[in-house]
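The complex appears here minus one protein chain, its other protein chains still in place.
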Amino acid sequence: MENSLGRLFTITSFGESHGRCVGIIIDGCPAGLPITEQDIQRDIDRRKPGIVMAATRRTEEDNVEILSGIFNGITTGAPICLLIWNRDIDSSEYEKMRFLPRPGHADYTAFMKYGGFNDFRGGGRFSGRITATLVMAGAVAKKLLNLIGIEVLAHTVDIGGIKAEPKEFEEIRKNVANNSVRCADLKAAQAMSRVIEKVKEEGDSIGGIVEGIALNMPIGLGEPFFDTLDGELAKALFAIPAVKGVEFGSGFSVAGKRGSENNDPFIIKNGKIVTATNNAGGILGGISNGMPIVVRVAIKPTSSIAKSQETVNIKNMESASPAVKGRHDVCIVPRAVAVVESMMAVTLCDFAMRAGLLPRVIK
Amino acid sequence: MENSLGRLFTITSFGESHGRCVGIIIDGCPAGLPITEQDIQRDIDRRKPGIVMAATRRTEEDNVEILSGIFNGITTGAPICLLIWNRDIDSSEYEKMRFLPRPGHADYTAFMKYGGFNDFRGGGRFSGRITATLVMAGAVAKKLLNLIGIEVLAHTVDIGGIKAEPKEFEEIRKNVANNSVRCADLKAAQAMSRVIEKVKEEGDSIGGIVEGIALNMPIGLGEPFFDTLDGELAKALFAIPAVKGVEFGSGFSVAGKRGSENNDPFIIKNGKIVTATNNAGGILGGISNGMPIVVRVAIKPTSSIAKSQETVNIKNMESASPAVKGRHDVCIVPRAVAVVESMMAVTLCDFAMRAGLLPRVIK
Amino acid sequence: MENSLGRLFTITSFGESHGRCVGIIIDGCPAGLPITEQDIQRDIDRRKPGIVMAATRRTEEDNVEILSGIFNGITTGAPICLLIWNRDIDSSEYEKMRFLPRPGHADYTAFMKYGGFNDFRGGGRFSGRITATLVMAGAVAKKLLNLIGIEVLAHTVDIGGIKAEPKEFEEIRKNVANNSVRCADLKAAQAMSRVIEKVKEEGDSIGGIVEGIALNMPIGLGEPFFDTLDGELAKALFAIPAVKGVEFGSGFSVAGKRGSENNDPFIIKNGKIVTATNNAGGILGGISNGMPIVVRVAIKPTSSIAKSQETVNIKNMESASPAVKGRHDVCIVPRAVAVVESMMAVTLCDFAMRAGLLPRVIK
Partner (left out) sequence: MENSLGRLFTITSFGESHGRCVGIIIDGCPAGLPITEQDIQRDIDRRKPGIVMAATRRTEEDNVEILSGIFNGITTGAPICLLIWNRDIDSSEYEKMRFLPRPGHADYTAFMKYGGFNDFRGGGRFSGRITATLVMAGAVAKKLLNLIGIEVLAHTVDIGGIKAEPKEFEEIRKNVANNSVRCADLKAAQAMSRVIEKVKEEGDSIGGIVEGIALNMPIGLGEPFFDTLDGELAKALFAIPAVKGVEFGSGFSVAGKRGSENNDPFIIKNGKIVTATNNAGGILGGISNGMPIVVRVAIKPTSSIAKSQETVNIKNMESASPAVKGRHDVCIVPRAVAVVESMMAVTLCDFAMRAGLLPRVIK
């Protein structure tokens, strides 16, 4: 079950970075939903690196194939298997690095946990490439959420300490696709691009923060005590490699706040109860309150860097400090935007089904 | 299943703040573990407010009773039911507030989700009192972790923006019980106490940050891709009411860091591979790397405050601004320390069982 | 999780035969359902032995108490804890028998599995008394099924080889409560009673078969490929101690049948598609087809008998042949009728929720 997520809308990820393929099974998707390979391809393409500067040099063709669960372009209620074949693989560098765990990477823990049997090539199951399977699932989830009006969008709010100015949802929606760092503040975006370029020249990498938003939220998603909306979102987001922190609404800034300033007053607007502010990030008591979900996700700098780093040869227990070659992003934050969106969509979809908002058959 | 947590070491919480009792079922606990009501009582007492200043005024007797699963003082392998009867209950205030959701509290979302049938008295299932059930489970989990040498401890690192200086583990262990705010930096502790006193006078509340640590960690806990150690810890911690953020190791500060400074170099120490720094917070690729787990949890100011706040009467849709009476903590951070410890212990215990480190029968 | 059953309507059983109590947690029950202790008591009383002859001599007061999840007589959406305190316990016989496993009983496997730490008194978790927890859950499940018109009823169709004649549903419903063996064929019931009396005189025990029926079934319950309606019903029924076989519709007799006689032709009746016969027992491809569910459950003779039986002392590995004293039913088949009904109701309720037929809030 460790490679499965969700109770009613369940995804099961498989495949390795340099194996034959990466894929996802979606179980519990309602019957009657029209889906084409193009629908999913579109989201896979959004995950692609936008410009050369921030990009991995690997040419990922990444053509989505539907293997099951969809008949005549419509979901059947059977498990949907979506798959991308791996191509353009050069594992030679990894053979050399097999016993030299990269600092900050899962090489060491994977080796120890799986007794050295793990497929180490390209990071195997611990490669960012696995996030392509999440994006495929997210594409289906977003189509379902669309039926009940929920919109999920994510954007970069910080790279290397350069913070984006807060923007309105419409501006975010419009600007995020217009620049390679997926930032709604176009001025900050330019500064972020420059930082990435500089860091690249140094042979280093850089972290950042992605903010995820869900709009038009119904009230009542989330199943406390343990299956809270925030808890399940956090679990789903921490599955994304490189995530080190998750916060909702005012997040860690609550430490310095008074209740009287952090509590969101209830008011009436257009005949509905809403909150005047959204410090709660749309969640009270683990349940959506109808306001936008706002979650921020801290993404560490890529662990694989060109600079030489200190490590230990697991086999002979000798110190070593090799330079990692391979092809790696200097900053994965822009690519993580599509992945954060996907994990939010998958989780919200599961909760919508648990709340009975999505039928088992779509008519 | 929404009130259950864990795969092999599973806890199921039940009970309400002003109902007959609060309780927990622990399923999957190995047979052969000696446990007495006193063992659990000790942890329950640690959750109690330390001094009048920061305390709820409710007198919680909170006597733990073992209803099942333990025979002659030893676990039997059957589900363990632990229970605390509720006493000293005055629900009269809540009757008056029934249709007036407190800002920042789950009153509104609970009312909407459960169609108004939820037990609203004292917050019902959304009361901090439910955390007593977590602490009972944590007491059992800590006894199990003790068998394999894992130690879990938590401490207050921030209240109202007053930050504790970093301390060594021994000092944390020693100091945390010595002051009412559960802070290892005794100087900061005094300042925190003063802030709480001040906030109390203002009829307001204040937030903070708790840091949880797990020492003597085995390598290999965590089950990626989805059941990562960080993801499951985060989910468990977000179940604690008032938690708005969770971060591991360098956490949100990774946004401004370079890979070369954030990656923890592998070195050899006492013949073992360790990392020179611990920016990873003990987790790489969702798996423990043998270094201490370090997690920080943002806790918002108590939503119930004496100051009057703006809200809406759900029944007649009119604005209202009543003052919440009831008995509430000005700052729940100190009491959350024991709860953070418990959720960490429960989660680590589950992963230790999944990794085969704990037997089904203890000999 | 091993003491939990169900995905959305989940029950968790706890307690031991001679411990403090037996109880059940129901998680996922919709809010808004009126339930009183009397509602549940009624079903608990139906499980009681009808007449002295077939009865255990233990006086079970068995007063149901609601500990949580119900407020003002209505479910709240929170987990429901139902409990019966144990009274009238004499464990002295069991102390003597501790290392002498009763043939046919779980004494031996429980001792081996739990390293001798299991609560052996009265069979502990392996006592028929645990079925009282199932009946409490079943009472709630039946109230929910009632909302969508599903009726579950069970009756004795065989005791000691004496087979009941097939009866119409109305006659079953009417007759089953009228005799101590819960048999709809009153003539057979008398013969069954005589057999039980005879077996009792011999210091022996006797088995039988219970048939469970669900009427007014919606089409579409069951979630293949693995969570089939028949598979989940079978799993739930095998949890009842003493069950050794489960069959649906024509069951084991299919071995000798041709397809042309076993297939149920589809016909139109009152404008609806039904089957002319019901060899399928209401299930095709793991999914309900709208016809009555018909399941038969083989129940072995009580393993505890007065006659002396051959066993081995686990401690000193010497042969022994003690007579079991204690208080035991000669034939548990009549008491199993209420339990079979309960397990069917609980399982159907879970599937009804999975199919979206029951709301999360009942209005």
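As written, the chains take the letters A, B and C, and residue 1 is the first residue of each chain.
Basically, a residue touches a chain if its C-beta (ideal position, glycine included) is under 8 Å from a C-beta of that chain, and two chains touch if they have at least 3 such contacts.
Only a predicted model underlies this, so the values are computations on that prediction, with no experimental measurement involved.
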Candidate in contact with the missing chain, chosen from C:33, C:67, C:97 or C:130: C:130
Per the touch definition above, residue among C:61, C:95, C:168 or C:310 touching the missing chain: C:310
Touching residue (missing chain; options C:159, C:213 or C:345): C:159
Hidden-chain contact residue, picked from the options A:49, A:124 or A:231: A:124
Hidden partner chain, residues of chain B it touches: 7-8, 354-356, 359-360
In chain A, positions touching the absent partner: 1-4, 7-8, 10, 12-16, 19-21, 23, 25, 27-28, 31-32, 66-69, 71, 74-81, 83, 113-115, 117-119, 121, 124-125, 360-363
Contacts of chain C with the absent chain, listed as residue ranges: 1-5, 7, 13, 101-106, 108-110, 112-113, 125-126, 130, 158-161, 199, 202, 204-209, 219-220, 222-228, 230-232, 234-239, 241, 243-252, 254-260, 262-268, 271, 273, 275-276, 279-281, 284-289, 296, 298-305, 307, 309-312, 314, 317, 319
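Basically, only the chains that are shown with their structure count from here on.
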Euclidean distance of C-alpha centroids - chain A vs chain B, Å: 27
Chain B and chain C, separation of their C-alpha mean positions in angstrom: 39
Centroid spacing, where centroids are CA-atom means, of chain A and chain C in whole angstrom: 46
Contacts with 2+ other chains: residues of chain B: 1-4, 7, 13, 113, 125
